[in-house]
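Complex shown without one protein chain; remaining protein chains in place.
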Amino acid sequence: MNSERHPLLTIENLVKDFGGLRAVNNVSLNLTEGEIHGLIGPNGSGKTTMINLVTGIYKIDHGAIYFFGNRIDGLQPNIIAGKGIMRTFQISRVFKDMTVLENMMVPALSQKQSMAEARKRSEELLEFALLTRLKDEPAKNLSGGQNMLLQIVRGFMNKDLRLYLLDEPFAGVHQVIKGVILRTIKKMNEEKGITFMVVSHELTTIQYLCHQISVLHRGEMIAQGTMEAVANDPQVIDAYLGG
Amino acid sequence: MISAMLKVEQVTSGYVEGIDILTDVSLEIGDGMITGMIGPNGAGKSTLLKVIFAFLNPRQGKILFEGQEIQNYLPSQLKWMGMSYVPQGFSIFPQLTVEDNLLLGAWIFRRNKKLLEQRLKEVYEFFPLLRERRKEKATYLSGGFLRMLCIGKEIITKPKLLLIDEPSEGLAPKIVKEIYNFLLKVKEQGTTIFLVDQNIMKALEVSDYMYLLEMGQIKQRGPKEEFEEHIREIIRDSLISR
Amino acid sequence: MSLGVNFIYGIMKVINWAMGEFFMVGAYVQYLLIVLFLGVRYWYIGVFIAALSTFFLGAFVQKILIKPMFIGIIEEKTEYATIVTIALAILFRNLAILIGGPYIYTPPDYAPPTHIGPLPLSGNNFIAFIGTIVILAFFFYFLKKTWIGKAFQAVSQNRTGVLTAGIDVLKFDTIAFGIGTALAGAGGALLAPVLLVYPLCGVIPTVRGFEIIVIGGLGSIPGVFIAGLSLGIAESLGAAFINPSFIDIYGFGLLMLILLIKPYGLFGKPERSV
Partner (left out) sequence: MVKVKLTYLVSTLFLLIALVLPIFLTDYWIYALTITYYYVVMAVTWNLLGGYTGQFSLSHHTFAVIGSYTSALLIIQTGMPLWTGMLSSWIFNAIISVLLGILCLRMRGIYLALTTWAFAEIVKTYIRMDFEFTGGDRGLKTALFFKTINPLPYYYLFLGFAVLTIIVIALIMHSRIGYYLRAIRNDEVAAQTMGVNIVRWKVFAFMAASVFASIAGTLYGHFTGLISPVSGEFYEMALIIIFVVIGGMRSQAGPVVGAVSVRFLAEILKKWPEVRMVILAAVVILIMRFFNGGIMEFVRRVVQRAKRGERREPVSAYERKE
């Protein structure tokens, strides 16, 4: 495996413009395998745009994104997903008219896993996420929190999942479900060595969960390091003060 | 305690069923004052304003405007009752001229020509820059101008209560200062203001009473002075809250 | 006609596939008015009444069928709107056959054939042309100058901005739909003697109307004029160079070509999805 030499994900001076507005301005970031990385910053700082750039939904204007040393910017989202990079959305995008189990099956099937194997793994994961009783329920009948949990657990169906980008996984989610989400992330990280990048406003949860933190402000990276270092950094405080 | 123009009692609300962005929020907005609300983004500040101005109905709780329950009213009814709302971003019409934008802001008394002329004159005195460019299409204006136009469009009806969301967002510092001076001038004219803001420093300067909202709940409240001394600690605590 | 569909789309982002049938209703009303009450001299009053009747018909249809789309009851909006308006078109067509029979009615000519310089011109075409200009002028005056007109422009530009100004948006949607159908109704009344009055007389204008709209770009009022022009040119060029009998096909060919290059039409605005 060539992952030892190259870090899991390398982003080099990434730039993205939306008609005059520079959403991401020369951002560089490295993720090492097995890390849970937090990405925080006041509103409109380009956090979600970053995820959309890495997963190929937006095309980058310039800079480069490497996954285990080979470039992935410019690839179609489904190819990037095939390489083992999954993501969730701020407003959970589940397949409303399909049942919970069917939702789980989609990523597995797109990786040429057999129907039986996909079904078995789905049931295991649903068991783990306490969603089994909702197995045959159409996703639209689930509550917001349950939908977010489904969206997160669905990503783990990807057999060669190496990097999981979570966009606001806890926003407004009920405490019990938040507990399950945290437990799932911890377990998958420790047991399967999956690297996470978590975007969130809830700084307490980020502090509990993440090893390293990056702070984005108006599309620029203004601080990186552990939570304590970042919190005492005057620049970060100013950013939050709305400077 | 000064009589509260607006009371919010145990409001819980959210866009998606099952996700409550606001949980059990209660607050009062004192007459003739500027009440500020700060808090990290995603705390639910804008959602609260949308609930008050009936863009969104709360799941539980009541909202009282001058003692009257208004949580199931329509935005157009609230406008008649003297409430205005400047939402986040721009609530103006790019292809219409500055004057048309203002006139549309005064939609509720469009039949009363005399009052209309008078109010238009007042807004122009308030924002002289807008009078110079009144025949231009709004889309050609800079960010600062557009913000003034948004505020002008909402205060033309001389509301008793003005809700404002992130007035300084995306503006250069020099213009931000001007915008906040306008807010003070609006207050002097007797309009009560409920200011929701990311820009904590500016909000502190201008507000008389402050609320700190975090993850959909009121964490701290009190007159401006209490907030002012240890604002930097409040931020750091909220960053690393033990 | 295409102005009507575009106006509705501008405000409510809904395509009314039954527009042709409002055109036909306008033509029938006009025919009945002239034959029974007014007589041919007051045809313009007929056009006005036809427009009014299609206005109320359109408003009524909007209230029961289209409005629920905006109160959040209906989720798949485009699918719902397309199926419902198609069904509406068939409903009106067959009702017309039921009531009026499958016959073709020819209203008396509005004006005797005249000619401008060497060009012989049938009275009706001339009237229709002038009538359209008058309607368009009135429509633009209404849109640009009057209060309600400005409010309509505002609704199509920023629905939140309109809410904060205290305008009851849902009421405006109904009126907008009514105006759109009234435009079609007026068109029907005006062109009654030219296209004659029969259950399917709405089909040809619908085809024309949609071509212009898609080429011009959905929701853009200026697009309608440029598209109308480019369509005319495309058809005359095609007829001259390729083969005159395929005249309709050039219109569609142009349409598909433009959609291939700019999937939102020349002036259309793409809706950001992510």
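Each chain gets a letter, A, B and C, in the order it is written, and its residues are counted from 1.
Note that in this section contacts are C-beta pairs under 8 Å (C-beta built on N, C-alpha and C of every residue); 3 or more make two chains touch, one makes a residue touch a chain.
Every value quoted in this text rests on a predicted model; they were computed, and no experiment measured them.
Undergrad: Based on the whole assembly, the unshown chain contacts which displayed chains?
TA: A, C
Undergrad: Among A:10, A:111 or A:132, which one touches the chain that has been omitted from the display?
TA: A:111
Undergrad: Quick one: say which of C:27, C:84, C:135 or C:155 touches the chain that got left out.
TA: Reading the full complex, the residue touching the unseen chain is C:84.
Undergrad: Considering the whole complex, which of A:65, A:86 or A:173 touches the chain not shown?
TA: A:86
Undergrad: What residues on chain A make contact with the chain left out of this view?
TA: 55, 57, 76-78, 81-82, 86-87, 89, 93-98, 102, 105-107, 109-111, 115, 138, 140-141, 154, 158
Undergrad: Give me the chain C residues in contact with the hidden chain, please.
TA: Where chain C meets the chain not shown: residues 15, 64-65, 68, 72-76, 78-80, 82-84, 86-91, 93-95, 97-98, 203, 207, 210-211, 214, 218, 245-246, 248-249, 252-253, 255-256, 259-260, 263-264, 273-274.
The rule we apply is simple: only the chains that are shown with their structure count from here on.
Undergrad: Going by C-alpha centres, which chain is most central here?
TA: Smallest offset from the overall C-alpha mean is found for B.
Undergrad: Please identify which chain has its centre, taken as the mean of its CA atoms, farthest from the centre of chain B.
TA: C
Undergrad: Distance from the CA centroid of chain A to that of chain B, rounded to the nearest Å?
TA: A distance of 34 Å separates the two centres.
Undergrad: What is the distance in Å between the mean C-alpha positions of chain B and chain C?
TA: Chain centroid spacing, chain B to chain C, equals 41 Å.
Undergrad: Name the residues of chain A that each touch 2 or more other chains.
TA: none
Undergrad: For chain A, which residues count as touching chain B in their complex?
TA: Touching chain B: residues 42-44, 91, 142-148, 168, 171-174, 201-204, 207, 227-228, 230-232, 236-237, 240-243 of chain A.
Undergrad: Mind listing the chain C positions that touch chain B in their complex?
TA: 147, 150-151, 153-154, 157-158, 160-168
Undergrad: Along chain B, where are the residues that touch chain C in the complex?
TA: So the residues of chain B in touch with chain C come to 53, 55, 74-76, 78-80, 84-87, 90-96, 100, 103-105, 107-108, 110, 153-154, 157.
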